[in-house]
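Here you go, one structure.
Yeah, one chain of the complex is gone here, protein chain that is, but the others are all in their spots.
Think of it as A and B in the order they're written, each chain with its own count starting at 1.
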Amino acid sequence: MRFDEIAIIAVRGIGLGSVYALVAMSFNIVKVSSGILNFAQGNMVVLGGLLAYFLFSMVGGPTQMSWYLFLPLAAIGVGILMTLQGIVILLPMRYSTEDHSWLITTMAFSVIIGAVLLITQGPNALSVRSVFPTFMVAGTHVPAPYLLTFALAVIWCLALSLFRTRTMTGLQISALWQNPEAARAAGLKIRRLQIVAFTISGLIVGSTGFVAAPMITVSADSGFRYVINGFVAVVIGGMGSNIGALIAGPLVGMVGMFAAYRYGAELQGVATLLALIAILLLRPQGLFGSTTARQV
Amino acid sequence: MLEIKKLFSGYGTIPILRDIEFSVKAGEILLIVGENGAGKSTLLRTVAGLIKPTEGTVELNGTNIAGAEPDKIVSRGLRLVLDGHQVFPEISVYDNLRLGASARKSSKAEFDRDVAEMFAVFPILEQKLRARARDLSGGQQQMLALAQAFVVKPSVLLCDEPSTGLAITLMPPIIDFLKKWAASGTAIVIVEQHLEIALGMAARVMLLERGAIRFSGTAPEFKQYIAAPAKEPPGAAKEASGAA
Partner (left out) sequence: MSSVEQGIGPTAGNPSKRSTATPLAARLNTDFPQVIVAVIAVVAFLTVSEWSGSAYWGGIAKLTSLYLVATVFMSILYVDAGQTSFGQGAIFGASAYAVAVVGSLQGYSFAVAAIAGLGAALIGGVLFALPALRVQWFYLGFVTLSASMVFPDVLVYFDSITKGINGIRAPFTSITDKTAIGLSPLTLMIALVTVGALAFQVWLARTRLGRQMKVAASSTVAAQSLGISPSLMRSVAFLVTAFGTGLAGMLYPPTVGFVSPNAFHVDLSVLFFFAIIVGGTNQPLGPVVGLILLYMVPNVFLASFVEYRLLIYGLVALLVMLLMPNGIMGTLEDWRRRRAGGAAGESLRLDRFIAAARSNRIPRIDAPDVIAIEVADVRKAFGSVKAVDGVSITIRRGEIHGLVGANGSGKTSLLNIFSGFSRASAGTVKIAGADVGGMAAHQIALLGIGRTFQTPRILPGLSVWENLEIGLDARNPSAERTIPDDLISELRATFKDRSIETIPHGQRRLLEIMRIVLKEADILLLDEPAAGLSPDERRTFSELLRSLRDDLGKTIVLVEHDLDLVWGTADRVTVLETGRVAASGTPQEVAANPAVSHMFIGGQRA
């Protein structure tokens, strides 16, 4: 392979993989606080992209200024939706995590969001133009979103770390993860923390969908790929580790890109599936997970 | 302060506690003893809301909190220190204390004051303020766990086997601390296996056996009870029944 081919695979892989990393981070915070793996994350990313499309169309097209303005709006929009989802899902669950209803309710939510997308937008993918210019890598043009998503992933990883260590709510969620029984005994408001986790999760995927809109498929049935690849990134990176997600996401992205380049786009999914199986066989706790990682 | 009536509790379908009744007043220390499996931990956990009782009332300062969630119970002034010197291992001593206090609204000034009081009792916590809790020894973690409970200023403290896993020599400062804490008006219920440690501080003692109260009285009465010659050596019942 020529150098520029490697460079393209790397850059695009990292860019797309950063989307997976962000999905993984959004998985992590909800998983560590309530044991739920939110299946609807994939469609929430698509929703973020949809919001980009709509918000820009309201102002006649994407501009750099509106981009900065609308990014937090999209994040908040999805954040609100996720909060509602969290409330609905957590309602019937008693504290005991033996209640597995969330598997179905999160999947149902995913289906509903996909359905709404289908109804409002039809089955075709929407395209959102990038507001930023392309940048050069090894002599070829790479669309800006590939770099922006990576930047977003790094920013979120840092932000979540600060949240975990510098804010009381973040500290409490971290405590819940480390010792759930002690957290209960200490009188922390567990349910409230779990819902906050959903909100933050929504902010993450909302911003992701918005920033990545020009490079992802904004259509009713594309959510699946993002949630599955996000999950693969969680497993490879280690459940609960955002650093792990930051590294594993781009890895998954690059593996997929390479497979698509070498063997055709159809095998992109097969490649990530094989990566998933390999990790589960060789190192099930992931790169940065601990073998004693507590499952809340 | 704390009054338990007709309490029945257990795990899932397994009944553990039967018809438990007792009360503790402000400033009093009640010691609960019993063999493993007698139900002592179950009792504390039920009172603190970690387990829902199947029957009975738990009156805290006049309000029945039976079946309430632990966060409500802590905000009403009852705090359980779990067995096994449990803290939040990955975060610092200081943050552990902040977490303890976060369950109750208090000002920074109050928090600093309470923490200063803790440092006076357990100087090691101040020395290791920024260390991660899991780098502390077991004894130090137990002190931290107690300090975490202290800063939320409960009116009733439940303490589950504070001596487990600790060398006997580490207990005196903890015992003194608990006595002072009670003297300041807190009702304390402490579960302990090691009688030599515990009898020194308790005003009253309750013996749990197989989920029911076997004895309840003052500490001196308890000492007499266990020394009583009417006590049969184990195995006597078997011989008496004539089983092979």
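One rule holds in what follows: contacts are C-beta pairs under 8 Å (C-beta built on N, C-alpha and C of every residue); 3 or more make two chains touch, one makes a residue touch a chain.
From a predicted model like this one, the values you see are computed outputs, not experimental measurements.
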item	value
Residue among A:6, A:73 or A:108 touching the omitted chain	A:108
Touching the absent chain when the full complex is considered, from A:76, A:116, A:243 or A:287	A:116
Missing-partner contacts on chain B, residue numbers	10-16, 18, 33-38, 193, 195, 207, 209-212, 214-215, 222, 225-226, 228, 230-238, 241, 243-244
On chain A, residues whose C-beta touches the chain left out of the figure	37, 88, 91-92, 101, 103-105, 107-112, 114-116, 118-119, 220, 224-225, 228, 231-232, 235, 263-264, 266-270, 272-273, 276-277, 280-281, 284
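Everything below uses one rule, namely that only the chains that are shown with their structure count from here on.
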item	value
Contact set on chain A toward chain B in their complex	165, 168, 171-172, 174-175, 178-179, 181-190
Contacting residues of chain B [partner chain A, same complex]	48, 50, 69-71, 73-75, 79-82, 86-91, 95, 98-100, 102-104, 148, 152
